[in-house]
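Moving on, here comes subunit A:
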Amino acid sequence: MSPALQLENLSKSFGRTEIIRGLNLDIAAGERHAIIGPNGAGKSTLFNLITGRFAPSGGTVRLHGQSLRGLSPYQINRLGLSRSFQITNIFPRMSVFENVRCALLWSLGYKYSFWNMVSRSRALNEGADAILDQINLLARRDLPAGTLSYAEQRALEIGITIAGGADVIMLDEPTAGMSNTETDYIVGLIRKVTEGKTLMIVEHDMGVVFGLADRISVLVYGQIIASGPPAEVRANRRVQEAYLGAALEDM
Partner candidate 1 sequence: MRTTTKLALGTALALGLGATTAMAGTVKIAFIDPLSGPFATTGTNGLAEFKYAADQFVNSKGGVLGGDKFQIVPFDNKISPKESLIQLQVAIDQGIRFIAQGNSSGVANALTDAIKKHNRRNPNDRVLFLNYSAVDPALTNAKCNFWHFRFDANADIKMDALTDVIKANKKLKRTYLIGQDYSFGKAVAAAAVRDISAKIPDMKIVGNELHPIGRVKDFTPYARKIVASGADDVITGNWGSDMVGLGKAVIDAGFKGPIYTYYAAATGITRTFGAAGKNIIRLVQEGNYNPPASKAVDQYVSGFKAKYPNKDITQARIANVIRMLKAAMEKAGTDTDVVKIAYAMEGMQMDNFWGGKLLMRAKDHQMIQDVYITVHTDEGITHPLDNSKYGLRTEKVIKMAGLNSPTTCKMKRP
Partner candidate 2 sequence: MTDRAEHPAARRRYGGLTLGAVAPWVIGALLLAVMPYVFASNSAITIMNQMAITIVFALSYNMLLGQGGMLSFGHAVYMGVGGFGAMHVMNWMEQGVIALPLPVLPLIAGLFGLGFAAAIGIFSTRRAGTVFAMISLGIGELVASSSVIVVAFFGGEEGVSGDRTYGLPVFGHDFGSQTEIYYLIAGWLLISALLMYLFSRTPVGRMANAVRDNPERAEFLGYSARWVRYYSFCASGFFAGIAGGLFAVNYEILTAENLDLNTSGTILLITFLGGTGFFFGPIIGAIVFTLLQTVLSLHTDLWQLYVGALFVLTVMFFPGGLAGVIMMHVPPWRYGKVRALIRPYLAAVLPAAVGLLGLASFLEVLFHLRNAARGEEGMTLLWVHFSSHDPLVWGVIIVVTVAAFWLARRNAPALRAAWDFANTPPGADEARP
């Protein structure tokens, strides 16, 4: 079986600056994989390359063995890959329920149809309510998404990301800017909603990373310097030198 996500010799330059330099990585189906690294290592760029937001300068991304070269974000999404954003990226003027329901539309086969009424589809509305239930936002269902608290918006962001039923989920710093209790809440949420799926996550909070991930890759200057189970990465001397340093001593 081919890996869920496979990066082959991936590279990206902006002008003369090379951000991602010949990166190779395999992520197996069902794995929870965390990417860590110092600021400016290229983590967000890597996400954008995989999801089709940027075109790679070289190399290939494969999803379940299929090359994603030249595909647009929406085409990649349809193949079963979904992502969240570092900066909250929801539909602020629509209701919370609408946000989730829109995220469900394509996977339920509605496409660009203008002959179905969204309110008349049981699967759609019950599905959306089920996801709201999962992310504990049922009580906020009819409020404009823009009026939610920050943590709630982050939860909604995760809800939108998983709603389409993609089997590869990519989360970009889901706990950024949160308090400890909020972080715990979100981590629990992530664990719950990504059950049985492939997860790729970028995170700064080491507690989150080591609590959640099966494997960890360390990205420094556009290259992966180490990749493996948490304990192995923690012990890796290069990693300690390059990045983790004191942060690990505290653990």
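As a selection rule, all candidates are chains of the complex that A comes from, given by their letters.
To be clear about the criterion, contacts are C-beta pairs under 8 Å (C-beta built on N, C-alpha and C of every residue); 3 or more make two chains touch, one makes a residue touch a chain; residues count from 1.
Just so you know, these numbers come straight off a predicted model, no measurement behind them.
Visitor: Which touches subunit A in this complex, 1 or 2?
Guide: Selected candidate, touching subunit A: 2.
Visitor: Please output the residues of subunit A touching candidate 2 within their complex, sorted ascending.
Guide: Listed in rising order, the residues of subunit A that touch candidate 2 are 51, 53, 72-74, 77-78, 82-83, 85, 89-95, 97-98, 101-103, 105-107, 110-122, 125-126, 129, 141-142, 144, 149, 160, 164.
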